[in-house]
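Please read the structure below before turning to the comments.
Apart from one protein chain that is not included, each protein chain of the complex appears where it belongs.
Right after this comes chain A.
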């Protein structure tokens, strides 16, 4: 239940502004891939292109090919909602639905897909919350508002909500940047656990985090403001952080730039 993602020559635009230029990379199933780079380098844009969330913004479009197990997700006859069910996403700021209880939040995706049976929903909610390491903390208050949890718990709730629909791939857009170190650690532990089932791609500003959690790392950069972001180097995390082939990568990870 995890799939390979292949991007070839992907460029993303906001109107006439080109945000990323000609990115190609292959992500193997059941791995964690980290995307790092300075602000505005297009790593989030690339991530949002993978589940077609990029096109939610007005005038946004992409060029190139993005396939998941050899099916181009940008084919004109592909149902975009099916793509997003297959490729889940966790956002930078925890965004549980404020009007819903913890339980309703977790099963929101299932309900959207027409699951109505209470026992199925309950089973799935428990399974997802356990998988998100949140079950023990919330099992006694599933009817309470999801937005009443702490930031770290909310983010794990969002992860539970994402994996409840059983996607193939989970995208995470700086999932820890609004969290304290303890909550961050909890999410990182969770990622290791989820790696058995999902292909994970994470955008992060935190290079230690990338080094800790990922198998492969992609380094994005821009030459100057207004230029499109490009994928400078993509390799095993070990290699990127010990012996990168590109000078720019080395400058960035050693803190000389960015």
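One rule holds for everything that comes next: a residue touches a chain if its C-beta (ideal position, glycine included) is under 8 Å from a C-beta of that chain, and two chains touch if they have at least 3 such contacts; residues count from 1.
Keep in mind that, in the parts below, contacts and distances are computed from a predicted model.
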item	value
Complex member absent from the view - protein name from UniProt, among "Chemotaxis protein CheA", "histidine kinase", "Phosphate transport system permease protein" or "Sarcosine oxidase subunit alpha"	"Phosphate transport system permease protein"
Touching residue (missing chain; options A:73, A:165 or A:253)	A:165
Among A:84, A:230 or A:248, the residue in touch with the chain that has been omitted	A:84
Sole contact to the chain not displayed, among A:9, A:71 or A:99	A:99
Contacts of chain A with the absent chain, listed as residue ranges	51, 53, 56, 81-85, 88-89, 91, 93, 95-100, 108-109, 112-113, 144-145, 147-148, 158, 161-162, 165
